[in-house]
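Removed from the display is one protein chain of the complex; every other protein chain stays in position.
A, B and C are the chain letters, set down in written order, and residue numbers restart from 1 in every chain.
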Amino acid sequence: QELRVATAYKLMTLDPHYANLNENTSLLSHIYERLVYQDEQLNLKPGLATSWERLSDTQWRFRLRENVRFQDGSPFTANDVVYTIERIRDFLKPPSGGFQSYVSGIKSVSAPDPLTVIIETKTSAPTLPLAFSSIFIMPKPPVGFRTTEELNAETPPVGTGPYKFAGWSSGETLKLARNDDYWGGKPAWPTVTFRVIESPAARVAALTTGEVDVADAIPARDVGALKQRGAKIESVGAARVNFLQFDVASETLPGVTDKSGEPIANPFRNPMVRKALAMATDRGILTDKILAGYGTPASQLFPAGLPGTSANLVASPPKYDEAKALLAKAGYPDGFNLVLAGPAGRYPGDGETLQAVAQSWARIGVTVRPIAAPFSVFNTKRAAGEYAVWYGGCSGEAVDIMLDALLASPDPERGTGALNYGNYRNEAFDKMLARAESIREGPERNRALADATEFVMADQPIIPLYHFHHIVGHGKRVGSYVMHPRGWTTAMQTLPATE
Amino acid sequence: MALISVAMGRLSQAFLLLLVMSVIGFIGIHSVGNPVFNVVNIETATPEDIQRATIALGLDQPVWRQYLLFIGNVVTGNFGTSYIYHLPAFGLVMSKLPATLELASIAMLVAAPVGTVLGLLAGRRNGTLLDRTILKTSVFALSIPSFWLSMMLILLGAILTGWFPSGGRGSTASLLGQEWSFLTWNGLWHLTLPALALAIPNIALIARLARSGTIEVESLDFTRFCRAKGLSSRRILFRHTLPNISVPIVTVIGLQFGGMLAFAVVVESIFAWPGIGKLLIDSIQLLDRPVVMATLTFISVAFVALNALVDLFYAVLDPRVRLSA
Amino acid sequence: MKAEIIRVLGKPPYGPTLTLSKIVLAAYVLLALAAPAIAPQNPYDPLQIYGWEASSPPGTTGSGGYIYLLGTDGLGRDIVSSILYGLRISLLVSITSAAIAALIGLTAGVSAAYFGKWVDVAIMRLVDLQLSLPTILVALIAIVTLGPGIDRIILALIIAQWATYARVVRGVALSETGKSYIDAARLMRLPTSRIIFRHLLPNSIAPAVTLIPIEVGHAVALEATLSFLGLGVPIDKPSLGATVANGFQYLLTGQYWISLFPGLALVGLIASINLVGEDVRRRLDPRSRSI
């Protein structure tokens, strides 16, 4: 019995270390495995490593699973882990580099015995295992390192995963066959075919006609009709957030003017303005109408309930009068004009969101000109500082990683603030975050992260909008499908219907 | 009209054209944005990641130097490696060629004769019910946006009836080292709907052109003389009217065929047909410059060749027309 | 014979459709012009839109106090109003760009055929170049380098469309240039432009005239595609084409009205432009004008 999956994820390369994009990792996780696995609650679970412990501030020990074999028959050992780390850290050259940040802090790796790996980091790394939830382990070749070209063209990729590589046509299909020797038991499907179908309409059509058993990234608006035609729908709040971000640093901003069209000083440096705008944002329209119920209003970076989130932060309905009063208090009784930028067609509901926000803000006198641009143009312009307020998206393995990237002060040394394009700087928050991150995995750390989040969100450097839901539809041949908040689509999540 | 010198002339012009095209494409993509944002995961990448990738792709160099490097590589047959797919760009484009070629060819093989015959008939019977039906149907067919037409075909041909698959290429067989769908029944079955989606507007367009041409030509003296000679209507229609209306029709066929090779994005993406048009649009949006340049080169060559063929057709058809180099 | 004469004389040549199509087209233009006065809602004014009423089916009464006759779209815009306002932009963009493109393309094509030699070569290679340049790329370059704006979109569409006319008209004009009425015109002290526009062009234009309405339709569709990619009209002021393109995603959902009605409006518009174009083409042919 073959599993046929229509996926929006376009597998671009067979090198698992080339680019850190869901597009690649989702599909390659059939072939390759990680030391550590993130479950549906984003908690760490043993993968190829059965256990891990922190030997000192800068030292971790991983114990590896026994009797695991690669698909070519060779045994999986600590050497393969060492090889993988070195390949990412030392061998791969840019433009590949998405995984580099996970291992760049590693000073040395050693394999005292075939089933133990000792990792020494340069500085304290309390969350190192989390990093290994992203890294696929490759077998060590007899000599040297495998190049990306080799992997794409010559040698079929080999991992320890439940499915073996059977064929690939770039941007079109990935064919997989069951790995009968899989350590975790016999995988459910003898063969699996992924068809890359980027057009949502085409994915929906393929699922409707039964040409595929599973289709991912179903647009929310199609859910009703799909259900009527007999498909089953699963969904989960994504471990990510879409938000509006302000440039809070520049003196003046392009497109920001008073009501008569005269340029004004950057109003977003004033937290009251940001708060007023947040207060005037109707997230209910976004999640209920634009995302047709398949979204959760956001007030922080992860959907509440996931590790590191705060239960006190709830997205409230818009309070236009209060917002208007606050805006007046901040010195803008009449409001002002601004340009709100966003990518076109990158995230579910992105273009519509800009317009819905414009509708909301108009009610407190802030006139918004929404502009949508192709993603690449959008990025180039945002990087060049041509936008005042923009729509963005952020995802990550854990809350702290996202806080680091999005809200921590930009600091190339520490690698923080990578996505802090608004140049928001809050020393108190930076300190709270650093303290939280130094705590090891566990409730205490999570609480500290929640506190930091609450603290920073009071300042409203960004306006979290929603966590959209990953929606997957499946047909009759599939008994159940387990959603994962990271948004992966895999055969492992798919169980056949029992006759 | 010596074909050799014409061909040489065209060839040298084509090179010049490619050169101009490459400059436009290169500068164009460069001016649009920085591809590196699509290469790294912008949601997780650090500024260093971006910086390193920029240097690795040579994007930190001045454009002219990047361009010279590119041209230098192209001369040795290397269009570079796709930023996104990490495959040799030209090979990538060529791997999409069979799918595109077979889809466009089948669509045109259907559209050209059907459209021409319908148009001839309508023009011959100008003003009759048949004519009006053909005219109005073709107007309607031309007025439907192509994504609507495609969705309607999926709705009718796949979802409601289940007769045809909603997309994909189906099984393929190999010929000349490439995989082709039209060689298998299943593949042909998959080809049907997308080919129809491409063919229908072309049938309508060709029929319109043929119809109006026929009306005009049939009122000329020589067709009247043909009737006086005692030729059958059919022979007049196919041996006299048809050649005399064929210049615009063949021109349009050439243009549309080129368009289908290069720009059939809507149909390709709605029917999940992995063709060049989709690749090109994606690459432009992702600013995947090597692929864009390779695709543009292919398209230019295709258009130059198609248009040369059409020009040759003029000269073969009409002895008064000279073939220009 | 008798039937023929009745056909010729009795009624307008193609029955009532052509007259109807002219009325329809005129109605479209009028509706577009009068949109601000007659549309129940200004879909471009965020204050008049109620997001919570998004995707209401036809017949729902809205907070604005009027009934959404054809329902609302995914953002709460009244579909009737969206169509009316969108028409303005679509008509402007598509007709302007098609007209200018036709003007440029026809001139270029006829000139190429008339002058021949290097003029022909230069123009035709430019055509080849243009044909192989994807519209999206042209639009991207135009909009990124010149900034957004409707005129830039029109420019991109003109650049995208002129080549087709040039090629089609040149083919016909090549045969025409050899005829002796052109020789006669050459001998008269006619300015070259007059030979080209008064003599050569009218005799080569027929197929291009068939193309014009079709290209108007293309322009609407192209503009919609550009808008869809964020390269077209501002997203909060959608054209009819953009409204249809947005609605397209709702085609297979239960909310048919978001897609269906703007789509029908568009089909009607393009069809009537086509039919009127057909009439124009027929009138251009002197052999049928006297009828």
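Following the convention adopted for this analysis, a residue touches a chain if its C-beta (ideal position, glycine included) is under 8 Å from a C-beta of that chain, and two chains touch if they have at least 3 such contacts.
Note that in this section contacts and distances are computed from a predicted model.
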Listed names "Peptide ABC transporter ATP-binding protein", "Hydrogenase expression/formation protein HypE", "Multicomponent K+:H+ antiporter subunit C" or "Dihydroorotate dehydrogenase", matching UniProt entry of the absent chain: "Peptide ABC transporter ATP-binding protein"
Omitted chain - touching chains that are shown: B, C
Options C:20, C:34, C:184 or C:280, residue touching the unrepresented chain: C:184
Among C:77, C:125, C:152 or C:199, residue touching the chain not depicted: C:199
Residues of subunit B in contact with the chain not shown: 1-5, 219-222, 224-233, 235, 239-240, 243-244, 312, 315-320, 323
Where the missing chain touches subunit C, by residue: 1, 4-5, 8-9, 178-181, 183-191, 194, 198-199, 202-203, 284, 286-287, 289-291
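As a working rule, only the chains that are shown with their structure count from here on.
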Computed distance of Cα centres, subunit C from subunit B, in Å: 21
Approximate Å spacing (C-alpha centroids) for the pair subunit A, subunit B: 38
Centroid distance [mean C-alpha coordinates] between subunit C and subunit A, Å: 43
Residues of subunit A touching at least two other chains: 201, 205, 208, 374, 377
Where subunit B touches two or more other chains at once, by residue number: 32-33, 151, 159, 285
Of subunit C, residues touching subunit A in the complex: 45-47, 49, 51-52, 54-55, 74-76, 140, 144, 148, 228-231, 234-236, 248-255
Contacting residues of subunit B [partner subunit C, same complex]: 9, 13, 16-17, 20-21, 24-25, 28-29, 31-33, 127, 132, 135-136, 139-140, 142-148, 151, 155, 159, 205, 208-209, 212-213, 215-216, 219, 247-248, 250-252, 254-255, 258-259, 262-263, 266, 280-281, 284-285, 292, 296, 299-300, 302-304, 307, 310, 314, 318, 320-322, 324-325
Touching residues on subunit A, where the partner in the complex is subunit C: 200-201, 204-205, 208, 219, 221-222, 224-225, 228, 282, 284-285, 289-290, 343-345, 351-352, 354-356, 358-363, 368-374, 377-378
